[in-house]
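Right after this comes subunit A.
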Amino acid sequence: MSEITIHHYIALSAIIFSIGVAGVLTRKNAIILFMSIELMLNSSNLALIAFASFMSNPVGQIFALFVIAVAAAEVGVGLAIIVTVYRNRNSINIDDVHLMKG
Partner candidate 1 sequence: MHTELWSLIIEKTIFGVILLAAIMTGAAYVTLAERKVASWFQDRIGPNRAGPLGLLQPLADGIKFFLKEDMIPKNVHKAFYLLAPGIAAIPPLLIAASIPWGNQIELLGKAIKLQMIDLNVGILFIFAFASIGVYGVMLGGWASNNKYSLMGGLRSSSQMISYELAQGTAVVGVLLLAGTLSLDEIVKQQDSLTKWYVWRQPIGFFIFFVASLAELARVPFDLPEAENELVGGYHTEYSSMKFGLFQVSEYIHLIVTSALISTLYFGGWQIPFVDIASNSSFIYGVLGVISLLLKTVFFIFVFMWLRWTLPRFRYDQLMSLGWKFLLEAAFVWIVITAILVLAFPWYKTWF
Partner candidate 2 sequence: MIKIAFIILSLISIFSALMVISRKNPVASVLWLVFHFFGIAGLYVLLGAHFLAAVQIIVYAGAIMVLFLFVVMMLNLNLVNNEKRGKIIGKSIGAVVSGLVLVLFTYSIRTTKWNELFFNQVTDQEWGTAVKLGSLLFSNWLVPFQIVGILLFAAVIGVVALMKRKITRKVENGIVITQEEDVA
């Protein structure tokens, strides 16, 4: 590893993405699920900016800025939904939201 190339950044992004996927699939607490989704969004941001940097094209950063803004909107609405579910069922375990099952 004599120089940091784009492969390093892409590998890092892939690792963090799969950690996020592991979080989504294994945890049952809705808030930690949400945070794993944020991990995945961040890893894709990192890949976007790495590509933009190595190709000297600033548009990748603009795309990443939009991703951050959309993630902010999504977190707001998602947490409002979680709080509403909590108010009605007193639990945020995602296994408890199963009324439409079967």
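We adopt the following convention: a residue touches a chain if its C-beta (ideal position, glycine included) is under 8 Å from a C-beta of that chain, and two chains touch if they have at least 3 such contacts; residues count from 1.
Criterion applied: all candidates are chains of the complex that A comes from, given by their letters.
The model shown is predicted, which means the values in this text are computed figures rather than measured ones.
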Of 1 or 2, the one touching subunit A somewhere in this complex:
2
Listed in rising order, subunit A residues that touch candidate 2 in their complex are 1, 3-12, 14-29, 31-32, 34-36, 38-39, 42, 45-46, 49-56, 58-59, 61-62, 64-66, 68-77, 79-84, 86-87, 91-93, 95
